[in-house]
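Here it is, the structure in full.
Presenting chain A:
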Amino acid sequence: MKRAAALERYRELPLPTTSEESWRFTDLTGFDPDAYELAETARPAEIAPLIELELAGSARIDEGGVEIVKAPEGVVFAPLDEKDERIGALVAAEDKIAAANAAFWRHGLLVEVPAGVELAQPLHVRIESTVANGSLPTRLLVVAGENSRFTLIEEHVSASEDLDALTNCTVEVHVGAGAKLELVSVQRLSRRGWHFAHQRARLERDSELDWVCAGLGSKKSKTWISNDLAGVGATSRVTGVYFADDSQHLDFDTFQEHAAPHTTSDFLFRGVLRDQATTVWRGMIRVEEEARGTDAYQENRNLLFSRQAHANSIPGLEILTNDVRCSHGATVGQVDREQLFYLMSRGLSESEAERLIVSGFFAEALDRIEREPIREALARALEARIPQ
Partner candidate 1 sequence: MAKPETDVSQIGREYKYGFHTTDKPTFSTGRGLTREVVETISAQKGEPEWMLERRLQAYEHFLTRPVPTWGGDLSQIDFDSIFYYVKPIENQAGSWEELPPDIKQTWDRLGIPEAEKKYLAGVGAQYESEVVYHKLKEELTNQGVVFLDMDSALREHEEIVREHFGTIIPFRDNKFAALNTAVWSGGSFIYVPPGVRVEMPLQAYFRINAENMGQFERTLIVIDENAFAHYVEGCTAPIYSSDSLHAAVVEIIVKPGGRCRYTTIQNWSTNVYNLVTKRAIAQKNATMEWVDGNLGSKLTMKYPAIWLTGEGAHGEVLSIAFAGPGQHQDTGAKCVHLAPHTTSVITAKSISRGGGRAGYRGLVNVASGARGAKSKVVCDALILDEESRSDTYPTIRVNESDSDVGHEATVSKIGEEQLFYLMSRGLSESEASSMIVSGFVEPITKELPLEYAVEMNRLIQLQMEGSVG
Partner candidate 2 sequence: MALLEIKDLHVALNDGTEIVRGIDLIVRPGEVHAIMGPNGSGKSTLAYALMGHPSYEISGGDVLLDGESLLPLGADERAQKGLFLAFQYPYAVPGVTVSSFLRSAMNALRKARAGGTDDPIPIPEFRKDLTAAMEHLKVPRELLGRYLNDGFSGGEKKRIEILQMALLRPQIAVLDETDSGLDIDALKTIAGGISDLVGPEMGAIVITHYQRILNYIHPDFVHVFAAGRFVAEGDAELAKKLESEGYDAYLPEGIPGDG
């Protein structure tokens, strides 16, 4: 969709309300997207890296533009051209948030790894929100050529811990036949801002997507994670971890679309809540009539540390054929007091014991991450959320 059409769509659509099913538990009252200004220049600051890794390529995006810090060889890793025909192929400007992105985005990155190319080291892009009351709409287009293999880390960060800003990122991922893509999305924005992300991947025949998604920051956010298993034999695995405290509100809306035979998907989300935090996890497995031999799984587990925390879990299945194995599980439970007591009776402080329980709770999810530096960095970031 062209910018003009997207802008028109953005203008005609009202802000979603809780009467819409997918917004039922995420109330945008008090949110005025037009109150955040599209800044021209950035106010970059030193931001400590989360993960220390040798990188094949890295880039930064902020209000001022795209900076390719290190260009990888044999791979397109460049500012996204708005004339690229593939833009909008997976995320159309259907809702207000997606329309805003399509209308206003200025800076984006194209990552295109040609057929057969394998990168031993990851690619990294960091999207930095640096201007107070600024709006930063960005876009990523990731194209994994047939039989390519690589890792892409996408990070959303703020220039300061108390920055109030609006970020809206659209990520479209094409995983070509036989390709294997590892995608790591880390959102560690300031806990004062609003964040939205539409992320959708399409998987072709026999491709594999291993997606890790960590939600740590923002005041209120909604992240869509959709997988279209479009080719026979495609496999996707999505591992989500989130930690919400204070009055944070984190919403994850996931969709596993099985459109081809013998496809597999496995979504596992684990979250910890403290204080007055609220989380929403919504998951839908849809198996189309032609998707025989589907194996689909979704799981969401929430651990509550506070009586004021609210966790909403809405798993869902829509199964249109019978040759399937689909299941889901969801739990919401408080931290086990006996477990806590047992650990403390061995001399651990309450926070140490809590940290241990949190790390154990997340371990099953994080163990699915193959690269140790990524796994460890996320584990540290999650544990650090328990106050000393």
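Keep this in mind: a residue touches a chain if its C-beta (ideal position, glycine included) is under 8 Å from a C-beta of that chain, and two chains touch if they have at least 3 such contacts; residues count from 1.
These made the cut because all candidates are chains of the complex that A comes from, given by their letters.
Fair warning: this is a prediction, and the values are worked out from it, not measured in the lab.
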Touching candidate - 1 or 2 - for chain A as found in this complex: 1
Complex interface listing, chain A residues touching candidate 1: 21, 25, 273, 289, 292, 302, 304-335
